[in-house]
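Complex shown without one protein chain; remaining protein chains in place.
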Amino acid sequence: MGIFWSIYQSVMIDFFTTDNTTRLLPVYRQFLEEHVYPIEREVISRPFRQSLTQLQKLREKAKEQGLFVPHLPKEDNGPGLSLIEFAQVSELLGTTPIGHFIFNCQAPDIGNMELMHAFAAPHLNDTYLKPLQRGEIRSCFAMTEPEFAGSNPVLMGTTAVRNGDDYIINGHKWFTSSADGASFTIVMAATDAASSNPYERASMILVPLPHPGVKLLRNIPVMGESGEDYMSHGELQFTDCRVPLSNIIGEEGKGFALAQARLGPGRIHHCMRWIGICQRAFDLMCQYAASRSLGGQRMLGHQQVIQFWIAESKANIQAARLMVLHTAAAMDKFGARAVKEEISTIKFFVARVLMDVLDKAIQVHGALGITDDTILAYWFRHERAARIYDGPDEVHKASLAKSILKKYGLKFERL
Amino acid sequence: MGIFWSIYQSVMIDFFTTDNTTRLLPVYRQFLEEHVYPIEREVISRPFRQSLTQLQKLREKAKEQGLFVPHLPKEDNGPGLSLIEFAQVSELLGTTPIGHFIFNCQAPDIGNMELMHAFAAPHLNDTYLKPLQRGEIRSCFAMTEPEFAGSNPVLMGTTAVRNGDDYIINGHKWFTSSADGASFTIVMAATDAASSNPYERASMILVPLPHPGVKLLRNIPVMGESGEDYMSHGELQFTDCRVPLSNIIGEEGKGFALAQARLGPGRIHHCMRWIGICQRAFDLMCQYAASRSLGGQRMLGHQQVIQFWIAESKANIQAARLMVLHTAAAMDKFGARAVKEEISTIKFFVARVLMDVLDKAIQVHGALGITDDTILAYWFRHERAARIYDGPDEVHKASLAKSILKKYGLKFERL
Amino acid sequence: MGIFWSIYQSVMIDFFTTDNTTRLLPVYRQFLEEHVYPIEREVISRPFRQSLTQLQKLREKAKEQGLFVPHLPKEDNGPGLSLIEFAQVSELLGTTPIGHFIFNCQAPDIGNMELMHAFAAPHLNDTYLKPLQRGEIRSCFAMTEPEFAGSNPVLMGTTAVRNGDDYIINGHKWFTSSADGASFTIVMAATDAASSNPYERASMILVPLPHPGVKLLRNIPVMGESGEDYMSHGELQFTDCRVPLSNIIGEEGKGFALAQARLGPGRIHHCMRWIGICQRAFDLMCQYAASRSLGGQRMLGHQQVIQFWIAESKANIQAARLMVLHTAAAMDKFGARAVKEEISTIKFFVARVLMDVLDKAIQVHGALGITDDTILAYWFRHERAARIYDGPDEVHKASLAKSILKKYGLKFERL
Partner (left out) sequence: MGIFWSIYQSVMIDFFTTDNTTRLLPVYRQFLEEHVYPIEREVISRPFRQSLTQLQKLREKAKEQGLFVPHLPKEDNGPGLSLIEFAQVSELLGTTPIGHFIFNCQAPDIGNMELMHAFAAPHLNDTYLKPLQRGEIRSCFAMTEPEFAGSNPVLMGTTAVRNGDDYIINGHKWFTSSADGASFTIVMAATDAASSNPYERASMILVPLPHPGVKLLRNIPVMGESGEDYMSHGELQFTDCRVPLSNIIGEEGKGFALAQARLGPGRIHHCMRWIGICQRAFDLMCQYAASRSLGGQRMLGHQQVIQFWIAESKANIQAARLMVLHTAAAMDKFGARAVKEEISTIKFFVARVLMDVLDKAIQVHGALGITDDTILAYWFRHERAARIYDGPDEVHKASLAKSILKKYGLKFERL
């Protein structure tokens, strides 16, 4: 793994180096090398609950070293990093499938933390956000519905009807990641389905779990694995699910605005992590190419076509990283609204690079590449979703193009 | 599924229509629609042994209708099809993951049947080939070794040493598909490792299973699934495994020649099946595009980019099918040796189309596409191997190019 | 060039061999090798009129050998080939930029011949079609207008107004290929611009050239060359251009229907020719790869990446050829209407292969590839248009997809 890091620290990355990254990146690296890489394959190949104790110990260790919740400010016991600094930490954690979980900055919890920190009432934050930040509980986010295309946010079948001091929620959600075992969900539901402004129909409401009105129908089998606990994607039925009106996040009718606010940073978080996956896959590809003999001293890496894959992957990863770091730096400086185009851009650009690098790394490994003897096949099947979740590539491309073409004077009925 | 078949029977396919295909294809189709499509998802999502009884019943039904072993001549109880006819049946069976198994023309058994029919001694055929053809037993083929790159056939660690009237076999094999539960394996082993002609070092030897000298170390976890029985890929250890000299297939030292003879048709069999997968994925993609609403009457299929994927997929599948059918027809007419270039060509061309069509079909389905609620995700992860097994695409491309460049006068040390 | 033909006659092509192709293809080949390849570069690098005398002599020679107008039936002094036979001749002629012209089967004349043969009145055919078939005159086809997107056939600014026994035509056309020096043009003009059926607004009218009402504004500079005579693309101004009503082709208001009838076969003619270009570029690429030294005995063709380009090009060309031949055979058997989807498919599929093969052939040649010392650069710049003329790829993809999706029940306002 020594080579890995020396490759990693290329001349380019220095431009984004700060005192924090200089100090912390080596510490995170050492933690990963000592504690995480050695166990990652075991964790992902057995039912997740069997690893909880082991992972909890690592979380404690991370806390002791001040490495826990790297996205949080110091007042919340995080290291207080800027986004450009966190981007580099997150890329690092992304080099292993269990990195973000151990440091409690994993989706969907990180998104819920950000959302609640910005918009939730203090009583919700005391009860739910604080233990979430401390890693004592997990959460989930129930937005997608199987009956309606997610690319059209106006379509939503779940309703939340006021009844006295309560909302009564009915509806059907799926791809509620990590619902199995979560202590609460934030659910998107139509509170005013008849509103003339379709973007003001929905609200976000916190529902504690387990709850008599919420049934986990199944952990959806995704690419052959239903998974469990954190590593699962739940299908939920809400039936006359009653929660207090005060469980609303932000204002009623602002659900879509909150979703945008939540998803924007969420997308860059995914991108950061994807760069880490790319870098690790690239490293595995180079290691194997340099050491797998085709007979005598002739190695795979002497094959020109494999050299080309390595060169093209290097270029693509570098491009992806620069775009993500740049967007992070711009968000630090100008805020999330200013980089809307950039967020869309990196969402589809990095997802494509990710799938391409994984595919090439697998092909270099040959039959070994499709086994679970490396972690490549895990990412190959689970990150296929990268081009779909948080808005499929196609939605982001159309959105970016429309934003550009509007500057050239083209009219759209609606963006 | 009615639309599926009407689409399927485009004007083009008629050029390859014969009396046999006119008569048999509708019968196979009806069988699939009645008995196979309804159970396919259940079969692939539970341990394979739980389906054996159910599948055995279907095999009996297939036998009754004269549809079993469609690759075999009439004297072996098959329908006696030419390769161009079988290609069309095989494509049809390929539209479901369990099609070939039900009709007993699945790899690796079909390859072993062909190999033994051509080269094995009568006593072996009576004992092993006949029950294999009747679907009473299964077999496997132990060639690949984890320690050596398969792209260099000269490298082989497994040895078979003469000892009296026996061979004693020692070695380590993997990706011995369907070893779990097989009644015999054909193993490739070096019988004369010091031969000056590296292509005459190895032989093929039949080993009955279970055997005290053969240990199934594991079913290799591939893309998250170890599988079992027919649906598995075994890792085998041969330790002083003793079998009679008469268990040799063909002559000693001719192992590589036999492997080529076995793999050539094997590759076109895979290609036929892949076309079937493509066609099914295409059908699912079109169905979903035509019926998934984006709101009101606006459907996914009204999106221009999805129209482009459909058009490009149609073109690519058509190209792939024509190339495969053509190669089959040429094999019928000129024999396997004459179409060596064509076999290499379709191996990499169709595998690429396959992955591309699956990828697009999944993307059209969005989140649904990565679940196991359709069969797309199963193929996406299990057919990633299509670009690797039976020679990675890269080996076939280099081989084809060298064959062409030799005609232009370029010298190679060895092809 | 000997290697070229032996490569060319692969095992595959035999399936489309007929007595006619067996007899004629070698004769055409010999003609090209003796008379055409040696002069092609000279012809395309000087003003076209300087070559007319030389080319006319070759046309006479072609007539003497019965090779002229290979698309025409025997009663019109052609060899009477089926489309599948002509496809193979046309591919052959396509291997040189001046092949079709020499044999008088070049666009746009071939399209006009077919159109007039099917739809024009006898008096027009006596005066115009016969000498056109004999190669005594040339023609052009004025359809595209710079002001209106060709992908929307309803938009047309040119009008033809009845005035006594005449039409008076006014309008502005461009990309009227070969207008410079043509003896007549067929012009598409709105004869009933207000028709409630937008597809019945236009008609086709023959206009003799030169004509006082028609001005050749310029030969449009295309990719750096304005060209002249046959090798040019004219921009025409029609100003009160008066021609007799009897100059109409077919019925009034049927212009769009005629255009479709003309363009369908036109598209497959282009595809046949493109395969020829691909094959020649492939041949040049292989020749150069096999003979260009990188130092000592190490040749370009020993580079793996170049081997891959050759293999991929071989596969793509084979796919393209099979699709075109197949479509031709289907047109012979079922007629043009039955293969509408196939025509769209080959239009975009073959155009893409063409550009890809040319690009790779150039890259293999390095600096030489961008010079006019080979014919690759000529095709690279002039065939970029292949993805645009006769309907851009995008129109054909959308059209094909809509045709497919309609079978799946999807409704479109209009196809």
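By letter and in written order, the chains are A, B and C; residue numbering begins at 1 in each of them.
FYI, a residue touches a chain if its C-beta (ideal position, glycine included) is under 8 Å from a C-beta of that chain, and two chains touch if they have at least 3 such contacts.
Not measured: the values here are computed from a predicted model.
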Could you tell which one of C:118, C:217 or C:294 touches the chain left off the display? C:294
Chain B, residues in touch with the chain not shown (by the definition above): 303-305, 308
In the full complex, which bits of chain C touch the chain not displayed? Write them out. 45, 144, 146, 149-152, 154-155, 174-175, 220-225, 292-295, 300, 303, 305, 362-363, 366-373, 377-378, 380-381, 384-385, 387-389, 392-394
Touch list for chain A against the chain that is not drawn: 3, 6-7, 10-12, 15, 286-287, 289-291, 297, 299, 301-302, 304, 306-308, 310-312, 314-315, 318-320, 322-323, 326, 329-330, 334, 338-339, 341-342, 344-345, 348-349, 394, 396-398, 400-402, 404-405, 407-412
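Note that only the chains that are shown with their structure count from here on.
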Based on mean C-alpha positions, which chain is nearest the centroid of every protein C-alpha shown? B
If you average the Cα atoms of chain B and of chain C to get two centres, how far apart are those centres in Å? 42
Could you give the separation in Å between the centres of chain A and chain B, each centre being the mean of its C-alpha atoms? 37
Whole-Å separation of chain centres (CA-atom averages), chain A against chain C: 52
Chain B, residues touching no fewer than two other chains: 394
